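Note that one protein chain of the assembly has been removed; the remaining protein chains are unaltered in position.
Going in written order, the chains are labelled A and B, and every chain counts its residues from 1.
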Amino acid sequence: MAGSGTAHLRDDPDVLIRVENMVVEFSIPGGTVHAVSDVSFDLVEGETLGIVGESGCGKSTTARAVIQLPKPTSGTVSYQGRDLTALGNEEMRKIRPDVQMIFQDPISSLNPRRTVHDIISEGLRVWGGRGVWSEERIEELMEAVGIDPRYSERKPHQFSGGQCQRISIARALVLDPKVIICDEPVSALDVSVQAQILNLLEDMKERYGVSLIFISHDLSVVKNVSDRVMVMYMGKVCEIAQSDELFDHPVHHYTRALMSAIPGAQVTGQADLLEGELPSAIEPPSGCRFRTRCPKATEHCRVEEPQVREVSPGHWVACHFPHERD
Amino acid sequence: MTPEPAGPMLEVENLVVDFATPRGTLRAVDGVSFSLDKQEAIGIVGESGSGKSVLARALINILAGNGTRTGTIRIGGRDIDQLTKTERKHFFGVEVAMVFQDPMTSLNPVKRIGAQLTESIRYHLGASKADANNRAVELLEQVHIPSAARRLRQYPHELSGGMRQRVVIAMALACEPKLLIADEPTTALDVTVQKTILDLIDDLRREQHMSLILITHDLGVARGRADRIGVMYAGRLLEQAASEEIFTNMRHPYTEALMQSIPDTSHPSHTRLQPIPGRPPDLLSPPIGCAFASRCRYAQADCIDIKPQLELVPFDHLHACHHPVGTSKGDQALATNLAAGETAAGLVLDDELEGVS
Partner (left out) sequence: MSNAAAMAEAEAVKAVPVGGRKEPRNYIFWFAVVWLVLVLLITIFGEWLPIVDDPNERNADTIKKGPSWDNWFGTATFGQDVFSRVVVGGRISLRVAAIGTAVGIGVGGTLGLLAGFYRGWVDSIVRLIINVTLSIPALLLVIFIVAVRDQSLFWVVFAVCILAIPALARIVRASTLQVAEREYVKAAEVVGAKRLSILFREVLPNVMPTMISFAFLTTGIILVAESSLSFLGLSVEAPTITWGSIIAEGRISFQETPHMVFLPAVVLFLTVLSLNFIGDQLLKRYDIRESAL
């Protein structure tokens, strides 16, 4: 895996976000952490792109770097044709309302000392001139996400985790964004509540016409909400395809290992099991970054990094020796 | 060691755990009874606040200071309240071992792995230093930690999360316990690591003829790794049956709802999920009747007034429900509710169940 390349980017006129060769590196005392290395992807209007991978694969950093938090070390992020990496702080700030975000921790993402009303209306306060600044908008949103508007003067700690996540969704929607980045939005919730939030996200997507970048470590959740899914490993793209295609016919050995590890999954046939430990992100393996744990790795994988290539229409993989598409 | 007494490994009878809180008494575990045979594995499944972790802590006698327990716990036929102090030490270090969700709960961050492992071996088994050391290496190899001898000199922070959990399992196994209690042992880990750890626990259990209590919020984790599964909700065991029986023939509406709310990779993407409406009851003022009644699609008037007791139905299946799923009573209850458009508890039944969390 561990592949690079931009062959899978689409020439659709509806492309909202196009990320090319994005690299994000952090300096730490022990060296440089290669969090995201040469990742490319795009997002078409109305689409949900799922990014899945294990902890440390850079999925969250990738999504956050799209909105320049942190700024990518190199590469371009174009939003509706404008390169966000070239913008100054103030210009970037003007674009922020278009790309909103929902965070993992429902509690830490709401300021404990502000009321729900203040939290949701913050965007309108900042961008008073933009759109319709009105109490009705807040009320409508609260109702849409399933929070009784009578509770608008309450503080976050008076709500449950699921309700806090609803408030976060309302806050993200208030500025009428084009894209919402959902960073593990249901990981901290119980399964029964998780289903409520996932359904709500689908409804809001429909109702307000937003596109989603949905990050999760949970494959079944990602499959449920996504149109396309990108699998990442150690800051690289492994495989990207339509959701159903990817889950029915995974060809990357890492994707296959991930899928066979889903708890309760009825594993059929030969399961790909992962051997060994995750290598250090400071000194990632040469060539294909997955080769140290890949059952099919050869000398070729050590020397040459695989490029993204198409195995079936719309199904892209970065592997020299992908599994047969069964 | 004493000769093996006959009978089950663990018997829990009417276990109740109360916590004194500033707002009143919180009943975290409410009359749980179950038994576990030797070499058997039971999975206890429940969501946050269901009392599953408190149950585990009550079993090994480590409740928080404001907690009180009533009911009997017999391990290997012996009531744990009747044990002397020395016997208790033997029980909860040698016979019964526990693995927690966060490996750092059990590991001392400033001590080497080797020292921590040998300490417990020497303390409980009275082994010599050299013997303990050899045993430690053996244990690490048993949990498939590569270059075990070198690891003994490392500190916990030098290991990955998965490796740490392996060390904790090795520590738990050090004294060859007869009962292992694993409380969400893989929740903090990645899926691929989770799988290897679960497989490891499963293998070790069979090799060492241990009994296992696997506590988890994830039905999938318990599936295939537990012989039986118990489903907990609001401090009560609502259903208990053989693992596959629970999945194919669940009787309790909560179990059914829980399974339906989990996204399934075998369904196409954008399949509408069926969440459980509402939220769990406040344990400080629990409902008189069934704790799940307010969220249940099957709820009838008797569910609100009378607390259902565990009932044994064929194939060794226990459930606590007046109108169980898949029976004529259940079908009838659901049909009545669907016709009325709402349940006896006032839950509105749309085509699609959607509620406020």
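FYI, a contact is a pair of C-beta atoms (placed from the backbone, for glycine too) under 8 Å apart; a residue touches a chain by one contact, two chains touch by 3 or more.
Computed from a predicted structure; not experimentally measured.
K.L.:
For the chain left out of this view, which of A:I28, A:A86 or A:V126 touches it?
P.N.:
A:V126
K.L.:
Given that one chain is not shown, which residue among A:P156, A:G287, A:P306 or A:P322 touches it?
P.N.:
Residue touching the chain left out of view: A:P156.
K.L.:
With respect to the chain omitted from the figure, which of A:V24, A:I67, A:A281 or A:C294 is a touching residue?
P.N.:
Selected residue, touching the omitted chain: A:I67.
K.L.:
Check the options A:L84, A:M101 or A:A297 and report the residue that touches the missing chain.
P.N.:
With A:L84, A:M101 or A:A297 as choices, the missing chain is touched by A:M101.
K.L.:
Using the touch rule from the top, list residues of chain A that touch the missing partner.
P.N.:
Within chain A, the residues touching the omitted chain are 55, 67, 69, 93-94, 96-97, 99-101, 103-105, 107-114, 119, 122-123, 126-127, 156-158, 161, 168, 171, 175, 184, 187-190, 217.
By definition in this document, only the chains that are shown with their structure count from here on.
K.L.:
Calculate how many whole Å lie between the centre of chain A and the centre of chain B, each centre taken as the average of the chain's C-alpha atoms.
P.N.:
Centres of chain A and chain B (C-alpha means) sit 32 Å apart.
K.L.:
Chain A touches which residues of chain B in the complex?
P.N.:
47-48, 160, 162-163, 190-196, 198, 217-221, 223-224, 257-258, 261-265, 267-276, 279, 354-357
K.L.:
Touching chain B in the complex: which residues of chain A?
P.N.:
54-55, 146-148, 160-163, 165-166, 189-199, 202, 217, 219-221, 223-227, 243-244, 247, 257-265, 273-274, 277-278
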